[in-house]
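Below is one structure. I have some questions about it.
A protein chain is absent from this complex, but the other protein chains hold their places.
Going by the order they are written in, the chains are A, B and C; count residues from 1 in each one.
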Amino acid sequence: MSNPNIKTKVANLEFKNPVIFASGTSGYGYELEKYIDLNQIGGFISKGIYYNPRMGNESPRIYETPCGMLNAIGLQGIGVKRFKEEIIPFWEKYDTLLGVNVAGESEEEYLKVVEYLESENRIDFFEINLSCPNVQAGGKSPSWDPEKTNSIIRGIKDISKKHIMAKLSPNVTYIEEIAKAAEEGGADSISLVNTFVGMSVDIKTRKPHIKNVFGGVSGPAIKPMAVALVHKVFKAVSIPVVGIGGIVSAEDVLEFIIAGASAVQIGTATIIDPQSAIKIIDKLPSLMNKLSYDKIEDLIGSLKTGG
Amino acid sequence: MSNPNIKTKVANLEFKNPVIFASGTSGYGYELEKYIDLNQIGGFISKGIYYNPRMGNESPRIYETPCGMLNAIGLQGIGVKRFKEEIIPFWEKYDTLLGVNVAGESEEEYLKVVEYLESENRIDFFEINLSCPNVQAGGKSPSWDPEKTNSIIRGIKDISKKHIMAKLSPNVTYIEEIAKAAEEGGADSISLVNTFVGMSVDIKTRKPHIKNVFGGVSGPAIKPMAVALVHKVFKAVSIPVVGIGGIVSAEDVLEFIIAGASAVQIGTATIIDPQSAIKIIDKLPSLMNKLSYDKIEDLIGSLKTGG
Amino acid sequence: MKGYKKLRIIDKKEWGSGYFSLFFKDSEISDSVFPGNFFMIKDSSLRSPVILPRPFSIARVFKDKGVFEIFFQVVGKGTENFSKLKEGDILEILGPLGNNFPTEKNKKIIMVAGGRGISPFLYLSKIVEERGMDYILIYGGKSKDDIRFVSYLNSEKTIFVTEDGSFGEKGLVTEFLQKGNFLVLTCGPEIMMKKIYEFYKNTESEVFVSLEERMACGTGVCYGCAKKIRTEDGIKMVRVCQKGPVFNAKEIVWDE
Partner (left out) sequence: MKGYKKLRIIDKKEWGSGYFSLFFKDSEISDSVFPGNFFMIKDSSLRSPVILPRPFSIARVFKDKGVFEIFFQVVGKGTENFSKLKEGDILEILGPLGNNFPTEKNKKIIMVAGGRGISPFLYLSKIVEERGMDYILIYGGKSKDDIRFVSYLNSEKTIFVTEDGSFGEKGLVTEFLQKGNFLVLTCGPEIMMKKIYEFYKNTESEVFVSLEERMACGTGVCYGCAKKIRTEDGIKMVRVCQKGPVFNAKEIVWDE
C-alpha cells in the first residue's frame, strides 16, 4: 500500500487536498469550528459578500427536491466592513487557503468589494460570483453574458494581485464562451457550477415552496450536468477548473477530477453533515489505493474517450 | 365526493386526460400494447423520427444518475417510410391522440419529414424536436438559437395544417426568447423540457459511462428545473405549454399544471414501469378530490405568487 | 470533534393517526438536553428517500435510563421514512442544538401546545413540577386523535382541548387563555402562536414561542431557516437554528 498524494494546485494556489468548502453552504467558517478542524480542509470559500450588509430573501428559503435542494437565500450577508473586522481575525488561527466569494449588483459593486478587501493578507483568493442577479440589467446575471463576464473579471484583475477564480452559472447555452471570456479577462481559474434555476409548487396551497418563487438547485441531482459542464470548460480553456455540483463522496471527487477539475468544492454535502468534507478527505487515500492511483495531479482531466 | 374533470385542451387538441407519453421513452407504441390499454392514455408521441432510418449511437447508451438517468440513444429510428407503413396502421386501432416527434439534421430534413407524413390522417400533431444536434452547425441544436427555432417552425407551418408543438431544450440562457421565437413562427403549443446535457465517469476505467461521452439527463432530478422553465415560458407566451421533466406521480402532474402546463408528458416514468402513466391517470381524480379541485382546466397556471 | 452520532432505535411507539415516537439511549444527550432544544436527524443508509436531515424537538427524557424520545407526525417523505424504521435501525443525530425555553420562579407558567407541538412541554412540565414551580399546560388538537401522552401528563395541571370536542374541552386553545402576569410558552402551528402573542400583547405577560421554520443544516451554515426578527440593530433575518428555536414573541415580525 502506497500513500497516495492528494495535494493539488490551482494555478499558484497549493491545496493540501482537493476539497474546498463552497460558498454559501459553509457560512463564514466559525459555524463549523465546533464540528471540524478547519486546518484539515483543502480550502474555504466564505459566503457571498456584497459591499453593504444585505437582508436576503424572505422565508421559506429552502426546500428539498429529488436528490437535491432548492434555495433562495438571496445572498444575505454582513457586508465587507464586518467581514474585515469579524471574519478575517477568526481565520488568522488557521492556515487553510481562504477565498472570499465576491458578489455585486453592478460591475462597480464587484470592484468595490475587491478594493476594500485587497489589502487583507489572510485572503488567498477571490472567487467572483458571476451569477448574482444584476438589478440594473433587470435581474440578468453577468455570467449569462460573455462580455459582462469579461469586463468584470478584467476590472477586478486591474485592481487585484490575488488569484481570481471566476465562478460560472450553469444556466447558459454555451458555457465555453463564458469560460473563454473569463479566461481572456485574466481569470486565474474557473469554478463551476453554481446552482440551476429551479422551482417547486405546493399543490395544496398552490404557492411556491420558496417565497422567492425561483431558487437554485444543488446536490446530487445536478452532478451529471455539472460533470459535463466541467469537462466542456476543461477542454475549452487552458486555466485550471474547479468542479462543483452534487459531490457527496470521495468517488464523486475523483469523477470531477478525471473529467478535468484540478480541485473541487462541496456545498450541499456540508449542509447535510458539517463533517462530510472531512469524511471525504479521509477516504480519498484509501479509495485511490484501491484504484491504484498515486497522485491526484496525475488524474486531472485524464478521461479516456474514444476507442 | 364529486367526479373531477381531468380533460384538458392544448389549443385545438382535446385530451381525455393530461398525461401524454413522451417521445423516445415509449417506443412506437406497440411495445406497450401488452402492458396497457393505449386508449386510456391522454396522448402518445412517437420516438423521434428522421427522414431516413438511423442507427443511433453505440452502447453503452444509458446510465443511472442520482434520481435520474443519462441517455445517449442518438435518435435511433426507422425513418418515415417504415413509420408510415408499420406504425400508422398499428395506431388505427386506437383513438388516442397521436403525435409524431420530428427530428432533423438540417432545416430541410425537418420539412421533409413533415411533408412525407402530412397527409396521414391518423397523426393528430407534430412535435418538433428542436434539440437535435445540427450536423451542419457543428452539433449545435436549433433550439439553442431563437432564429433557427423561428425559421424551422415557420417553414413547417407553411406546409402543414396540423397542430405544431415546438419542443424546447432546457440547455439555454433565455428560454423565454426561444419560446417566443417558436410562438412567432406559428407554433400552436410549446413542450418542454427535453433532457439536460450531462455526463458520468467510471472512476475505475476512467471512461465515460456512456460511449457518446455526453448524454441527456431525465427523471425526478430535473423536475425543479423543468417546473421553473415551464413557469417562465407560461408567463412569456400566450400559446399553451406542455410540461415535461421528472414526472412520476399524480402530485407531479398537478405541480406542472399549477405552474402553467395545459398538459404534461411523462418519459422516464414509463421506462421505470410501462404502467406508470396509467397508475398516475387512475390516481388523478382521487387526488383532486382530496384537494377539492374540480377541473384540471381551472388549475392551469393557477400558481399564487406574492402576498 | 462532535458531529452526527449514530444511534440505535431502542424502542418505537406507533400512536396511530400518523404520530410516532422513537427512543434512543445516550446519556451524554439525555443529561445535557433541555426543553426547547432540537436535534437534526438523518438516515444516511441507502434506503433514505431524502438527503437533508430534519429538525425535531426533544420530547420526553428518562434521565435515569439515559433515554430520550422524539415525537413526530408524518407530513412528508422524511417523516414517512422515519416512521417505517424499526427497533435496531440506526439513525444519525446531531444535537442538542439551539436555545431552550426560559423558566422563572416568580411567575406562573402557561404552556400552550398545539398538536405535535406538545414535544417540548412533556419534559418541561416534569422539570418545573420537580422544581416546585406553578404551571398549567393547555394542550389542543383537532380531535382526540391529536391528543397523546394523556396518562403521562399531570391531569390536574393540563387542560385538554379539541376543536371537535371529542376529547377534553371543545374549542381552540386560545379560548382557554387567562389574562394576567404569566410566563407563556408555546409551540405549535404558527397561526396559533401568533394568536397567543396577540392575546398577551398589551399585558404584563411575556410570551416565548418555538418556531418551526424549515431547516436544511441546523448548524448555521446555510441561512435557510431565517426569520424576520427585531434585533438591537433593527429588523434582521435571523437564523432560527442559531438564535432559536425559542424567541420572545415580541421580537418576531409576524407574517400577515
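We take it that contacts are C-beta pairs under 8 Å (C-beta built on N, C-alpha and C of every residue); 3 or more make two chains touch, one makes a residue touch a chain.
Just so it is clear, the model here is predicted, and its values are computed rather than measured.
Novice: Among B:Tyr50, B:Tyr63, B:Tyr110 or B:Phe196, exactly one should touch the missing chain; which is it?
Specialist: In the full complex, the listed residue that touches the missing chain is B:Tyr63.
Novice: Can you work out which residue in B:Ile6, B:Ile271 or B:Ile296 touches the chain that's missing from view?
Specialist: Only one listed residue reaches the unshown chain, and that is B:Ile271.
Novice: Touching residues of subunit B against the unshown chain: what are they?
Specialist: Within subunit B, the residues touching the omitted chain are 24-27, 31-32, 34-37, 47, 55-56, 58-64, 67-69, 71, 73, 76, 219-220, 268, 270-275.
The rule is simple: only the chains that are shown with their structure count from here on.
Novice: Grab the C-alpha centre of each chain and report whichever is closest to the global C-alpha centre.
Specialist: A
Novice: Taking each chain's centre as the mean position of its Cα atoms, how many Å separate subunit A from subunit B?
Specialist: 33
Novice: Roughly how far is subunit A from subunit C, centre to centre by C-alpha average, rounded to an integer in Å?
Specialist: Centre separation, subunit A to subunit C: 36 Å.
Novice: Just curious, how far off is subunit C from subunit B if you go by their C-alpha centres, in Å?
Specialist: 46
Novice: Scan subunit C for residues touching two or more other chains and write them down.
Specialist: none
Novice: Of all the residues in subunit B, which ones touch at least 2 other chains?
Specialist: Touching at least two other chains: none.
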